[in-house]
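Here the structure is laid out as structure tokens; the discussion comes afterwards.
All protein chains but one are shown in place.
Right after this comes chain A.
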Amino acid sequence: MLAVLLVVAVVVPILNLVVPESSPWHVSTYTVTLLGKYLTYALLAVAVDLVWGYLGILSLGHAAFFGLGGYAMGMYLMRQIGDRGVYGHPVLPDFMVFLNWPELPWFWHGFDLFWFAALMAILVPGTLAFIFGYLAFRSRVTGVYLSIMTQALTYALMLAFFRNEMGFGGNNGLTDFKDILGFDLKSDATRIGLFLASAGALALGYLACRWIVTSRLGRVAVAIRDAEARTRFIGYRVDRVKLAIFTFSAMLAGVAGALYVPQVGIINPGEFSPLNSIELVIWVAIGGRATLYGAVIGAILVNYGKTYFTGAFPEAWLFALGALFVVVTLFLPKGIAGLVGMIRTWRRSRSPAGPRAEAAP
């Protein structure tokens, strides 16, 4: 999985920069950005898989953490515009000038510094997840009730961010970004840099999750998924394990969101829409629950399909997504990642050496 990612991270920039545009092998900058976007989605899917696949918490609100990370990055990018906005105000972003705000609200201070914004992109989703998780897991809210609460969380955030009074640009969100860390966002080099940063973040996030799920804590997580009460009786603090992993997952989602925003160039409250959270659960289900690489495959495949379909037959996309979900649930209960195991058992059952290995006591 990491090897594939490494190859992609090396080959794609070469194909973009070195190969001439006339060659069929040339990868356009548009495609590079698109791939970068998919990689951030893949990181988000890994975060969801960690809590759903391994811990058994079906979060239908993970896009909220993604969106918050995105907003933190968006605020930094807004402050970077400086006086180059439409109204040319030296400090205030355009929408604040438009709304006749006299000065910067307190929560916008500090976002002119990249490190602060980056920190907030992790800390804000992490803190929200911590508070939400602390209350929910301590009260032992589980299953569908927890899913509904996470859904309500993201919906509440969406409604709040739609309001102009919140100070995050209302329903237009944050956009018109110019540059990041002094690099022009529209230049090819910056785009490739962002693509590489996304690949790097995905690799690190994947490794961190891999490390967690192969540790004893990961086995405890699976134990909680399968028999929560039993795990508690053995002496594990189930609520704390859940809280720790849920918070970590939210932070990963925040990182994904922070990398997503500079590549797509806009963040608005639509990112908090409950539908987004549900869609990303579908990516994980299609890729294969409880296999981290499955989540990556699912996210990239579904989003590639989405890009293709919404271009070719815009009306058909939701039908295609629905059909994909139904087909996978019916025929591939373990997702695309489960296909490997299915082929292996199928081949073993056909080869004469197979059954002997199974029959060993």
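Note that a residue touches a chain if its C-beta (ideal position, glycine included) is under 8 Å from a C-beta of that chain, and two chains touch if they have at least 3 such contacts; residues count from 1.
In the analysis below, contacts and distances are computed from a predicted model.
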Which choice in "Response regulator", "Urea ABC transporter, ATP-binding protein UrtD", "Phenylalanine--tRNA ligase alpha subunit" or "Cell shape-determining protein MreC" gives the name that UniProt lists for the one chain left out? "Urea ABC transporter, ATP-binding protein UrtD"
Specify the residue from the set A:Met158, A:Ile212 or A:Leu321 that touches the hidden chain. A:Ile212
Sole contact to the chain not displayed, among A:Ile234, A:Ala316 or A:Val340: A:Ile234
Missing-chain contacts mapped onto chain A: 212, 215-217, 219-220, 222-223, 226-227, 229-237, 240-241, 244, 361
